[in-house]
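Worksheet: the structure to be examined is printed underneath.
Apart from one protein chain that is not included, each protein chain of the complex appears where it belongs.
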Amino acid sequence: MSDVYITGIEMIAFGRYPHRTPASLGAEAVLGALDDAGITVHDVQTAYCGCVFQTMVGQKIFQQIGQTGIPIANVSNACATGATAVREAWMAVRTGDYDIALAVGVEQMTGMGMLGAARQASIPIEGLMGSTSMPATFAEAGREYAAKYGTSFAQFAKVSVKNHHHATMNPKAVLRKETPLEMVMEAEMIAYPNTKLMCSINVDGAAAVVLMSEKKVRELGLMDRAIRIRASALASDPWQQRNPQMPDINSATQIAAQRAYEMAGIEAKDLDLVELHDCFATAELLHYENLQLCGAGEANDMIDSGATALGGRIPVNVSGGLLSKGHPIGATGVANLYELSLHLRGQAGERQVEGARMGLAHVVGLGTCSAVHILEKA
Amino acid sequence: MSDVYITGIEMIAFGRYPHRTPASLGAEAVLGALDDAGITVHDVQTAYCGCVFQTMVGQKIFQQIGQTGIPIANVSNACATGATAVREAWMAVRTGDYDIALAVGVEQMTGMGMLGAARQASIPIEGLMGSTSMPATFAEAGREYAAKYGTSFAQFAKVSVKNHHHATMNPKAVLRKETPLEMVMEAEMIAYPNTKLMCSINVDGAAAVVLMSEKKVRELGLMDRAIRIRASALASDPWQQRNPQMPDINSATQIAAQRAYEMAGIEAKDLDLVELHDCFATAELLHYENLQLCGAGEANDMIDSGATALGGRIPVNVSGGLLSKGHPIGATGVANLYELSLHLRGQAGERQVEGARMGLAHVVGLGTCSAVHILEKA
Amino acid sequence: MTDTPASPPLPAASYIHLDGPEPRLSFLKCKSCGTMFLEPERLACARCGSREGFDAHEPKYEGTLHSYSIVHRSFPGTAVPFISAVVDIDDGPSLKGNLRGVPFDADRIDGAMRVRIVFDDALGRRDADGNAYISHFFEPLAAD
Partner (left out) sequence: MTDTPASPPLPAASYIHLDGPEPRLSFLKCKSCGTMFLEPERLACARCGSREGFDAHEPKYEGTLHSYSIVHRSFPGTAVPFISAVVDIDDGPSLKGNLRGVPFDADRIDGAMRVRIVFDDALGRRDADGNAYISHFFEPLAAD
């Protein structure tokens, strides 16, 4: 089976667009991706749209930019939604039926609270039977790791310091300011150990990607700017004793990562950078281990030593991550690939990971699923 | 590329299940499909779930029946949702990466009004700028055909007479009673020419299907009960002058049908039965022509002559169709395939289309998309 | 009890403009292929894909009935019956609206009748702030 390549990719600046629609945001990203690939809407043979809070957005996007009758499917997979859209587009090309497929992720979250809505019940159970809020859920996931390996509040907080620092070099991130360790630790405590500066930000956003078969890339002479998809893996949560009372973000990630490494035939040490799902600062350290970036219990050292900062051994979330770039759910998984592509093309500007040739993108959606993509400079 | 086969399929009786969840309904259908194929949850390598009103239902279903960590994606495509799930599962097998894929469609609609909800605006526009209700929308689509070809109110009503009659032979249909022509025409007028008996029924339901690669079908010795998927086609709405002011249910259907016939290498005359999207009686006649079952303007004759009734030249909706079986949105597209499979296996009982070897299933979702599958006895 | 002075009515759709002596319609017209759209702004043309942009275009105020339904039951709270109609506007796009001035009887409706586009108060509907709205309606031309 021939390889599948990214030849065009775009992410709109994440932020608040209360007067626009998901279709409009998505269409802007799609047009950017088409331009980047040097093709038009008429060249696209099939499309996948990821969006959690609205449906039929895929069709609405093409109603904005050109209705050509192509197959369009809308997908939803919690925070792995955008990545799932990419994976479906990748599979469509892999069938051999399509040479050019498009994936777009989009979300309009303006007006939604950062904590989401409580579950319905005869009486509210929040604060009665613990918390189902996301900051608390991921705090508990972090505390589980801390209980095993002694991770400190400060070590979790350093994730935000690092990622916010990275974001100062990313003009498309919504939060672009340095946050020293004391500022992060002294910010309003939401759910210990996650302070407000350790929570990702709900914003509007969109990102899109054009995928092509090897044959088409060569035909269009795009190999010099193409990014090869070395792996696309998706996993759901295997049974675990404490899941779903304690949502398991680890197992699905571990499975998806292992599948991705096997598919790509590489190991974590071959990676030059990683964009992982730092929805809360407490999550990032767990994923160092889940993604095999370090051995058991070594995440504490990873953050302390600067190994995952720009310039370190394996830079993580040089985009600023969800913590600073923002987290428009449906768009996030595609936006990760946008960041990797910039680096693999040497176009990441100030935050460029020098000589980057191989990158990994990861998302995890509660419910639960995880997607891992591995990209390589063609 | 090797063929893809249906080896297990199930539909739960459609109806009202206010005390169950979409995951529970879907899980019941999945277990039935697994049993039908003689496999267990551990054999399933990837799964797609179609559901419009809830997300992460795919994962929730496997949380009910066995969590094995497989890739699961949730898809949504309006009334084409279930069919889109099937198509994605079909593509997954076509990539060669999976030998056993599962698709399930489910919807829990109890409590939703038959007319749906009005669009939000500064003032309500329903009844001010015409109607956006589904009965009126499909009435207008029908009137467009009637204006061209003189279709009468009675001719549209005959669709309900026929499909309701078919449903008396389907124990899984929600409405199982004869409705003579006068009863249909004299029922409460909802949106002329659609009376209440010419509108499909919102119910809860689920259906699931197991797809396998040719290699796996042979390995498991299932070829004698296998159904070959000769075509799976999906189309979005091409540009049309009056769309979306007047949702275009025709163009997308025509494109999907044409693609499906080309993929299967057959013509409409090779079909033994058709399950098409009779969301309203006015829609069925249009689709006779859209699906090439008759020439331009010949739908009137088709319904008058009984050509599309059981025993006729090309029986349409012998299940009773959405008009009598019920229309649980996400499940509908999979349920169509269930009906075809029963006939191709000779297991449809009283309503069996004798000697059926080839069938076509069609859905259309406003927004707009259409999916067409062609199945053949292996 | 005091009355606040009534604000001027607002357009019930973005393509209705109330900036002149009479309400008027204005649609986007693709600079490349001439296709017309109802939205106030678009990124590209749905027909030809062009991103050349759009001109504002005022159509004729007459058209031809394309299809309709006599609506006897609608969303809760909506007054019935009414006729939902799709009209192809002369030198304009197709538009959906209420067809008024004809009987609620399919046998007495010419399905291809010529209609005029008129403007009127939005059936007394007010938004949360109490604003009135102006909407378009279709009426048979033959009724003149």
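In this document, chain identifiers A, B and C correspond to the written order of the chains, with residue numbering beginning at 1 in each.
Here, contacts are C-beta pairs under 8 Å (C-beta built on N, C-alpha and C of every residue); 3 or more make two chains touch, one makes a residue touch a chain.
Bear in mind that the values here come from a model prediction, so they are computed numbers and not experimental data.
Chemist: Would you mind listing the shown chains in contact with the chain that isn't displayed?
Modeler: For the complete complex, the undisplayed chain touches A, B.
Chemist: Touching the hidden chain in the complete assembly: which of A:E188, A:D224 or A:E267 does that?
Modeler: The one listed residue touching the chain not shown is A:E188.
Chemist: Touching the absent chain in the whole complex: find that residue among A:T7, A:Q67, A:S133 or A:S160.
Modeler: Here the residue in touch with the unshown chain is A:S133.
Chemist: List every residue of chain B that touches the chain not included in the displayed model.
Modeler: Residues touching the hidden chain, for chain B, are 24, 27-28, 31, 40-42, 62-68.
Chemist: Which chain A residues touch the hidden chain?
Modeler: Interface residues of chain A facing the absent chain: 113, 115-118, 122-131, 133, 135-136, 139-141, 143-144, 146-147, 153, 188-194, 239, 241-242, 245-246.
Just so we're on the same page, only the chains that are shown with their structure count from here on.
Chemist: In whole angstrom, what separates the CA-based centres of chain A and chain C?
Modeler: Chain A and chain C have C-alpha centres separated by 43 Å.
Chemist: State, to the nearest whole Å, the distance from the C-alpha centre of chain B to the C-alpha centre of chain C.
Modeler: Each chain's C-alpha centroid was found; their separation is 34 Å.
Chemist: Averaging only over C-alpha atoms, locate the centres of chain A and chain B and give their separation in whole Å.
Modeler: Spacing between the chain centres: roughly 35 Å.
Chemist: Where in chain B do residues touch two or more of the other chains?
Modeler: Residue numbers touching two or more other chains: 239.
Chemist: Residues of chain C that touch two or more other chains: which are they?
Modeler: Answer for chain C, listing residues that touch two or more other chains: 46-47.
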